[in-house]
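Removed from the display is one protein chain of the complex; every other protein chain stays in position.
Presenting chain A:
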Amino acid sequence: MDKRIPVTIISGFLGAGKTTLINQLLQSDQACNITVLVNDFGAVNIDTDLIIKREREVMELSNGCVCCSIQSDMVAQLHTMFTSDNPPEYLLIETSGVAQPGRIASVFGYPQLSRFARLDSVVTLIDVANIDGLSDEAHHLVRSQIEAADLIIATKADLVDPEARRAIYDRWLFADLPALEATHGAVPVSVLLDQRRGNLEQISAPETALPNQFVSAHWSSDKSVSYKRLQASLKRMSGALYRAKGIVYCDEFPTERIVFNKVGARIDFAKSGAWDGVPRTAIVGIGYANAITAEQIRHELEVAQGPG
């Protein structure tokens, strides 16, 4: 089991709704204690009843969450945070509206940080009601924020009709990049964050209690799958399948348990030791009900069992 701290980076242009989302995440009941790194402390509008302690750079909440402002040397700040006596259980980074989240995402690949933390996803918010009207310079930034994204949250979706939304996604996004539509800032936390810290032992059962626009599928097999074909299958489903994770019995590495975690366009595979008992593939995924059915998800995974 991967014990590293999951990290989600939240980006989006000014006014895209980052702070609304952060406030929502901080105030909801979480399965774990979230630490949030924010740019502008003042913009975090927390119910004062929730605040236990507030210092210059840190705010502690009664639900276990912590909010800190980003220091100028973020690599040093993160390293200090991860090696402290009380490291975060889940880290959320809100990038500034004009930041390039790709540069921040890159630091989690540095050996000095990758030992402690794993980048779960880069989530970019786009304001579908206003994205087309921004200046050229802003479009440049928005593109770099989309370029780094694994998952898109389309905010103010209720202000734009479905056809126009589709056109915006075609124009701005990529085929493998799923867009979650948020109305009034409401995004299901279970889709956005990986709160089970990559705990793969729990994937035997399908997700429960998902809002009805989502579909969940579970698939398992004793037959080995091809690593290459599985990658291709996941890639094909990428735009419709928000999250998937699994333990895989691979043709190419038959003696080792292969695990993977997919968040939107990001798919991370890893080796997880030798099989204990009979090898068996088990995968669970969450998709967008409009775009994919549970049957289609299972079919795509069956296809991965073909010859490599």
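The rule is simple: a residue touches a chain if its C-beta (ideal position, glycine included) is under 8 Å from a C-beta of that chain, and two chains touch if they have at least 3 such contacts; residues count from 1.
As a working rule, contacts and distances are computed from a predicted model.
Colleague: From the list "Biotin-independent malonate decarboxylase subunit gamma", "N-substituted formamide deformylase", "Peptide/nickel transport system permease protein" or "Urea ABC transporter substrate-binding protein", give the UniProt name belonging to the chain omitted from this structure.
Modeller: Listed in its UniProt record, the absent chain's protein name reads "N-substituted formamide deformylase".
Colleague: Write down which of A:Val38, A:Met59 or A:Ile146 is the residue touching the left-out chain.
Modeller: A:Ile146
Colleague: I'm checking contacts with the chain that's been left out. Which of A:Lys53, A:Arg103 or A:His299 qualifies?
Modeller: A:Arg103
Colleague: Suppose we count only contacts with the excluded chain; which residues of chain A make the list?
Modeller: Chain A touches the missing chain through residues 71-73, 75-76, 79-80, 83, 100, 102-103, 106, 109-112, 114, 143-144, 146-148, 174-177, 227, 250, 252-253, 258, 268-271.
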